[in-house]
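Right, one structure below, let's go through it.
Of the protein chains in this complex, all but one are displayed in their positions.
Right after this comes subunit A.
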Amino acid sequence: MSGIAMDRRGLLGAGVMGAAAVAGTAMAGPTGEGAMLAPGVSRGDLAGALKAMRAVVGDQWVSGDAMAVLPYAKNYLPDPSGRHRPVGAVCPASVEEVQAILKIANQYRQPVWPVSTGKNMGYGMTSTAMPGQVVLDLKRMNRILNVDPELCTALVEPGVTYQQLKDYLDEHNIPLWIDVPTVGPIVSPVGNTLDRGVGYTPYGEHFMVQCGMEVVLANGEILKTGMGSTKNPSAWQAFKWGYGPYLDGIFTQSNFGVVTKMGMWLMPKPPVYKPMVVRHKKVEDLPRIVEAMRPMRINNIIPNVVLMMSAAYQLAMFHRRSEVTQSTAPVSDAEVAKFAAAHDLGMWNTYFALYGTEGMIAESEKIVRGAFAAIDGEVMTQEQMHDNPWFHHHATLMQGGLSLEEIGLARWKGNGGGLAWFAPVAPAKGSETQGQIALAKQILGKYGFDYTSAFAIGSRELHHIIALLFDKSDPEEEKRADACYRELVTGFGDQGWASYRTGVHAMDLVAQQYGATNRAVNDAIKAALDPNHILAPGKSGIA
């Protein structure tokens, strides 16, 4: 490999030309002329690394030419310069193959970008934060290693999808639920948990119900976290903390190791499940909804992650923009309200569910109805909503059901398929909502985009989830979306509303919102665990 001395983090924020110039080499298609290589890696290094990887996993499981890399290049994010395209992919089938690949990556200094199923649409899929990386595609590692119906736990490999896990539970008549994100069928518990994603049952905070990991470190050693390294690891999936510093967290949203096994807790199917929605007619109602909801979440009267869905977001799932407005200006509240009213939607639609016995649910429902009666909320149940498609969608998710209906968002502005999630976090207080809505509308409006949003209360925090929807087939609009997203990150960051998660296109920018000391600690851990920076440089802004 070529020797190179540089400020690694400085490269994270570099534009295409800057990165390519420092990298100094370019080659055709993904691995040919014009492709951006990783800093310090030559064309010969990449070719040598791919050849060595072929000897490990077989020719058919290494992608290096343009056509073979094509499925790895798709993403929904704004990437006007193609900076986030990978240059290759390798698909191991075992932990031993992962170890061998990391040894090769160290030898050639060729960085690899681990993905489990690579379907986090709106966050990057299999594209990479920095140029020149080979995707370490773990999808072939798809074994369900253990399911314990008594402890209600599972141990899975990264390539296991929620669909696979649900099929296994159903086929074996095991009365446990899974908890899914909105793209459940094609994504994995491992990937979503490591990205600190959420679902919508009482087990919706996925990292909270994760228990034990197997991690391949950059030097090839295998770490088992929690109780996994004891002589008799029988409690690996039963007790999260083990002894000493709790390590699992440093392997989430990070590039410190490759997680090859993960334990998780599963929720027993409750005797009764009752999904509900509360409709409010005015945009200004949101602060009151948050104030009413917070104590019910903290006291666990409502046990699942609560979603407050704006009408615009809901409409974008199942309708096209041209049905709601003919204007090229951002869609107005009045236009949304008119269309929403005609489709049985409020301007805010607050979805939650009750779980337990009939008696438990009846007691909780009294409290819930009382809280919303006080703020003019219209409380609706399955019997009243019938086949309303939005209610059906959320009622499916809140019992761990599988759906991809939210992918419809990507078609709001036509067939171009542009989607980037922006997700700043605030405390769960009503006073935090109005300033955020005004700021979001101001920035989105400046760039000509619609405000399609939801809020979620996990426990004490309020997630503001904005779907930046754009036409990716229009290069000018893609550039505007890129600039808009960056201004959202910095504009919200200046107010203390930093994102909990972001796509590969903005990882360094979001990391900047968390300050220099935070970044320095992450850099120190990285230097200790991966001194050659072969694991996913750029992930979460860590070089």
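Here, a residue touches a chain if its C-beta (ideal position, glycine included) is under 8 Å from a C-beta of that chain, and two chains touch if they have at least 3 such contacts; residues count from 1.
The criterion applied here is as follows: contacts and distances are computed from a predicted model.
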| item | value |
| --- | --- |
| Listed names "TonB-dependent receptor-like beta-barrel domain-containing protein", "Glycine cleavage system H protein", "Xanthine dehydrogenase family protein subunit M" or "Cytochrome c", matching UniProt entry of the absent chain | "Cytochrome c" |
| Which of A:Lys74, A:Lys366, A:Lys429 or A:Arg460 contacts the chain that the document leaves out | A:Lys74 |
| Residue, one of A:Ala47, A:Val95, A:Ile144 or A:Ala483, that touches the chain absent here | A:Ile144 |
| Residue, one of A:Ser81, A:Gln107, A:Gln164 or A:Thr252, that touches the chain absent here | A:Gln164 |
| Contacting the left-out chain in the complete assembly, out of A:Val56, A:Met121, A:Leu176 or A:Ile542 | A:Met121 |
| Contact footprint on subunit A, counting only the chain that is left out | 60-61, 67-68, 70-74, 89, 91, 93, 117-119, 121, 125-126, 137, 139-140, 142-147, 159, 163-164, 167-168, 171, 185-186, 318, 389, 402-405, 407-408, 410-411, 415-417, 473 |
